[in-house]
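For this depiction, one protein chain was excluded, whereas all remaining protein chains were kept in their positions.
Letters A, B and C mark the chains in the order given here, with residues in each chain numbered from 1 onward.
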Amino acid sequence: MEIINKLIDKSALATLIERFTKSGKEVFAPVKSKGISEFARVETIQDIDFETIATKQSAKSLVFPKVEKILSYEKTFDDVIVNNVDYTQFPEVIAFGNRPCDAAGFIPLDAIFAGELVDEIFKARLEKLTVISISCKKADDYCFCTSVNGGPGNTTGSDILLTETTADEYFVEIVTEKGKAILDANTDLFKDTAAIDKTPFLAKLEQQFTQEVINEKLNGIFESDIWDKQAMRCVGCGACAFVCPACGCFDIQDETKGKNGVRHRCWDSCGFKIFTLHTSGHNPREKQAQRWRQRIYHKFSYQPEQQKLFGCVGCGRCSRACPSDMNIAEHLKEIAVL
Amino acid sequence: MSEFEPKIVAFVCNWCTYAGADLTGTSRIKYATNVRIVRFPCTGRIDYMLLTKAFASGADGIIVSGCHPNDCHYTSGNFHARRRWMVFKKLCDFMGIDTRRIVFSWVSAAEGVKWADIVNTTVEEVRKLGPYESYHKLSTQDILA
Amino acid sequence: MARIGVFICHCGENISATVDCPKVSEVAAKFPGVAFSTDYKYMCSDPGQSLVVNAIKEHKLTGIVVSACSPRMHEPTFRRACAEGGLNPYQCEMANIREHCSWVHEKGDKTDQKAIDIVRMMVEKVKRNNALLPIKVPVTKTALVIGGGVAGIQAALDIANAGHKVIMVERDPSIGGHMSQLSETFPTLDCSQCILTPRMVEVAQNPNIKLYTYAEIESVEGFVGNFNVKIRKKAKSVDETLCNGCGMCTTKCPNKKNPNEFELGMGNRPAIYVPFPQAVPNIPVIDKTQCTYYKNGKCKICEKVCQPKAIRFDQEDEIIEVAVGAIALCTGFDIKKTDFFPEYGYGKYKDIIDGLQFERLASASGPTSGEIRRPSDGQVPKKIVFVACAGSRDPAKGIEYCSKICCMYTAKHAILYKHKVHDGQAYIFYMDIRAAGKNYDEFTRRAIEEDQAQYIRGRVSRIYERDGKLIVVGADTLMNAQTVEIEADMVVLATAGVANKGAEELAQKLHVSYDQHKFFSEAHPKLKPVETNTAGIYLAGACQSPKDIPESVAAASGVAGKIACLFANSELTREPLIAMVDRQAPPMYSSCTGCFLCQPVCPYNAIEREEVKDRNGNLVRELAFINPGLCQGCGTCVAVCKSKSIDIEGYTNLQMYAEVDALLNS
Partner (left out) sequence: MEDIKKLARELLADNKVQLVLGFENGTANRVRPAFFTTPEAVDKLIYNEFCIQNIALYLKKDICQHAASLAITANPNVVRSILQLAAENQIKEEKIKIIGITHEGKCVGLLDFKAAEEFSKTQPKGLKDEDKALIEKIQAMSLEEKFDYWVEAFSPCIKCYACRASCPMCYCGKCNVESNNPQWIPVAPHKYGNMEWHMMRAMHLAGRCINCGECNRSCPVDIPLNILSYMLSDFVLEEFESEAGLSAVFTPALSSYTMVDKENFIK
C-alpha cells in the first residue's frame, strides 16, 4: 500500500483515542507511574506519557504476553480432556504512542511465531493489533536504531506513524490497510497534506555500524575470545531478553490443581544456564560467554540466514535494563571493527 | 445452606503428635472430621513451602505440631523447626498471609486430649474466619478458569 | 505405570462400625493408578495377609496401601506381607483410618469422606515410593573404653566377657578412678579398695582387654562400627615390658617431696612414682616436671637402681592407631574447687577439706592410715562440721543442679567419723536430705539415730578461725532461721560434682553433644540413657551427670549390653529411611553448593564434606555427603537445604508434595 499522508491536531488525537476506547478497543500506551514508564491500558490521552524515550519494557507483551495460557485440561479416570484457548475472542488492541523501534520489533516476532509453523494464538493477537507509533524527537546514549536499518521516523511495523511537527499537530503517515481502516472510520479528525520531510522533527542519531557488517564478521569469530571479554560482567539474568521487543524465546509450563491443569507459555531467555541444560547434565552452553554469543548470533546471523531479517531493532532497552551496564551497541561496534 | 466446613491440614511429627493422635484414637476421644494428617519423621523435616502449598491447594487452616522442647526423638529437630516457624510467621505477617490460620503446637505422645482440643479449636477458629479466599484466589486465578 | 492395591480393613467392627468400608473400597478403586481394591474383616490376620500377598501376585501390583490401623502398629507386618508378595517391602504404605478416623469420629458421610481422603493421600504417596534396600555397615568388633574408673572397668569386663576385644585408655598412670580413692562405700560400708581391686586386676589379666594407661585420646574419626582412633600414649620414661614393679626406683628416688595427687595433696610422693600401692598396672612413671634429671640433667639414681634396666629417659610419646567399632565413654567426674566460696575459707584454713580428702583420711591406706587426724597439726578433731551442698543447687555462686551423691557420702562420713572418734560430734548443715535409693534412707537414719550425727537444716554463711577453732556460722531454718555457731576442729565441704577436666575437648573430638555443664548428653533422657547422639558411642558413669557407684556400674553394664548387641553381627543393618544428597554425572556432580549450612543442623554429625577432584587430583567441588551409617532420618537437613539437594527416603519431597496435593485437590 502506498503511504497516505495526513495531519492531525492534538485535540483530534484525543478524540480518536476516546473513540477507540468507547468502541471497545483496548488502548495500550506508555504510562508513567512511580517514575517508570511502561505500556498500560489507557482511557484518555491524559494518561499517556509522550516524553519518555523508551518504556522499560517493550510493547511485545501485547502479542506475546509474559504468561500466555495456551490450553487447559482435565483428567478423568481414564482420559484427558483438552480445551484449547479460544483465540477468536481476543480483543481489538491499539498500541499507541510506541516508538518506531517498538513497531519494528513486531516483524522479527512475527517471523518466529508465524513463519513456517504458525502459532495461532500469536497470530490472532497480532491480527487484532493496530500499531500507532510516534516518531522520536530525542534519543539517548543507548539508542542505535540507525545502525540496524531503523530510524527515529521509520515506518516499519507501524500501521500509522505520527511525527510531531508543531506543538499542536502531528504529521500522519498511514502505512497499512489497518491504518487506513482507522482513517476511513475517522476522516473527520484528519486533515489533508502533502508529504512532509520529517528530518527536522526527528532525533539525530549517528550510525555506528551496519548490521550487514556485523553479520559478515560473525562468520569468522565464533571461537574468538571477544565473547569471554564482553560477557565478563554479565550476571546471567534474563532482563535483556525480557525487555527486548524482538526476543521470542519461551518456556512451556504445565500447572495443575488436582485433576485440572493449564499449559502456560512463559518468557524465557537464552541467557539462563538452565535454558539449554540437558537432562543428562550436559549443557551445550555451559558458560555465560557462550550464552552471550548465542544472543548476538541469533539476532545477527541465524535470523538473517533463516528468516531473512535481523533480530535487533536498536531500541537499547537491554542496555538500559542491564544491572551491570552491558551496552549492546558498544559491543556490536567492537565486533564491527574486528 | 450447610455450614462452612473448613479444610484443615495437619503436618505432624511421627514420634510425638502422630502418636498423640493415635492415643486420641485409642482413648476414643471424638473430634471434628475436618483435619487430614500428614506424617513427617520430625518437625525439622517440615518445609515451609509445604505450608504455602497447602493453602494454595485449598486448605483453610494448617496445624503444625511436634514434640515438646527437649522431647524430640532426634533431640533438636523441633528446635530448628521452632526457629524456622518464627521467621516464616514473621514473613507471612509482613506479607499479609493470614497466620491466624496456622496453628503451631506441641503435642506429645501422651497428650491425646490435647490433640483433640487443638483440632477442635482450630476448626472453630478457622470456621469463624471463613474460607481462605484471598490465597485460594491468588493460587487458582491463573490456573482454573 | 503404577498398579496400586488398596486393602481396607474392617478391624472387626473397630473401623467398619463407623466407616463404610465397602464404599471406601469402591471409591478407591476409581483412583487413578489403582488396579485393585478390596475390604476385609481382619487384614492383619493370616487370611488377611494372604489376601494381600495373593493380590500382589495376581494383579501384578507395584505398591499397596493397607488402610487400617496406625502404621506405628502394623507397618512391619504389612511390609513383610508386601515382601512376601514379591514387592520391595518399602512399596507399602498404611492409611490410618482407625486411630485417626473411625475411633475419633461418629458414623456419617464426613467420616467416610475423611477415610477416602486418607486413602487417596496414601495412594498418591505410595506411587512415589522407592524400592529400598536395608543399609549394611561393617562392624569392627573391638570396643574402646575411655576411662578406667569403676564404670570403665565394668564396661570393659562385660564386653570382654562377651567375647569381644576391648581397648581401654586411662589418662592416669593407674586405672581405678575415684572409687580407688574412697574409704568405704554407702550404704553397706564395704571397703572400696576391697571390692574394686580384684576388678582392676581382672582388667589387667583379661586376654581380651588391651590396657593403655597414662594415655589420652588424640583423635577420633569414622562412624559406628568403623571408628579410627589415635591414642597418645604419654612417655612414662619406663619400659613397661621390662619393669617388674619391684619399687626400687620409687624407694631410692631422692626427690620425694612432691604433692601426692592420689592423696589430694595430703601427702607426698617421689618424682618417679606409682600412684597407690594397688595400682594397675604396677608400673611407675616419672613426673618430668619434678624429676631432678629432667630439670637439671643430673641424678639418674632410678636408672642405677633398676635391675631390669627399664628406665628410659629418652622415651617419647607414642601415637597408637586403633580401629574400633564402638566407644564407651566412662571418663568420670571431678569435684568443684571451692575457690568461688571464699567465705568458706577452703585453701586458707588447712583444716577445711573437701569430701574426697576426707575419704583419704578415713581410708586405711590413706595418709593417716585411716585415723581421722586434721591436716594442720595431726590432732583428732572432736567436733567436725560437714557442709552439704557446697556449691550444688546454688545457681548464684555454684551450679544449679544437685550433685546427687553428697547427701549419702556425707552421712557415710558422719558414720565413719563416729566409728573412729567415739567421743566426737558430727554436725551436718544440709538443704534437704536426698536419700532415695535402696537402703539409702535407712542409712541416713542410721547416721542420725545410731551415730548421733546432728543434722542442721540450713546453709553455712561463713567459716573463720578464732583461737585455733573453726567457727562455722550458719542458720537453722527449722528454728526460725536462728543463727547457729559451731566451734569446730575440722570442716568437710561436700563440694559439687562437676564434669571432668577436658570433657568438652574430648566431646568435640568425638562429636558427642554435651550440656551447659559440660556433662556428656545422652541421646534420649528416658529411652536412650546410655547412648549418645553419635551412633556407636555410648556413655556410662559420672561423665553423664553425677552418679553413685551402683548407678555407674548399672549404666556401664548397659553400655556393655548395647555394644554386645552391636557386635552380635558382623554387619550393622539399618532401616534405609535416611537422607541423601543429590549426586549426578559430571560436570554437574550434584546440585549441592557446598554451603554446609546443613551440617550444624544434623544432630548426629552425619553430614560430611566430600571432595570432588578432577583427573589431575585438583579439587573441583566440595559437596555434602550424608553418612548412611550415622543418619537417623530426621530430615531436618532436607528442609534446611536451599537448593533442594537433600531428600529423605520414606518422606521424599515428591511424596510429601503429592500427599498435600491429593488431600486438597480432589
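The rule is simple: contacts are C-beta pairs under 8 Å (C-beta built on N, C-alpha and C of every residue); 3 or more make two chains touch, one makes a residue touch a chain.
Not measured: the values here are computed from a predicted model.
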In the full complex, displayed partners of the excluded chain: A, B, C
Per the touch definition above, residue among A:64, A:242 or A:297 touching the missing chain: A:242
Missing-partner contacts on subunit A, residue numbers: 34-36, 38, 56-57, 66-67, 140-142, 232-233, 235-239, 241-243, 251, 253, 255, 264, 266-267, 269, 272, 274, 287-288, 319, 321, 323-327, 330
Absent-chain interface as seen on subunit C, which is shown: 588, 591, 593-601, 622, 640, 642-645, 653-654, 657-658
For subunit B, residues in touch with the removed chain: 48-49, 52-53, 56, 69-70, 76, 79-80, 82-91, 94-98, 103-106, 118, 134, 138-143
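FYI, only the chains that are shown with their structure count from here on.
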Touch-based graph of the chains, sorted into line, ring, star, complete or other: complete
Chain pair whose interface holds the most contacting C-beta pairs: B-C
Centroid-based (C-alpha) most distant chain relative to subunit A: C
Cα-centroid distance, subunit A relative to subunit B, in whole angstrom: 47
Separation of mean Cα positions, subunit C and subunit B [Å, integer]: 35
For subunit A, residues that touch 2 or more chains besides their own: 256-257
Sites on subunit B at which at least two other chains make contact: 57
Contacting residues of subunit C [partner subunit B, same complex]: 70-72, 96, 98-100, 103-106, 108, 110-111, 113-114, 117-118, 121, 513, 521, 523-525, 533, 577, 601, 603-604, 632-636, 638-640, 648, 650-651, 653, 656-657, 659-661, 663-665
Residues of subunit B that touch subunit C when the two form their complex: 5, 7, 9, 14, 18-19, 21-26, 28-31, 33, 36-42, 44-48, 50, 53-54, 57-59, 70, 73-77, 80-81, 84, 116
Subunit C partner contacts - residues on subunit A that touch it in the complex: 75, 77, 256-259, 280-283, 286
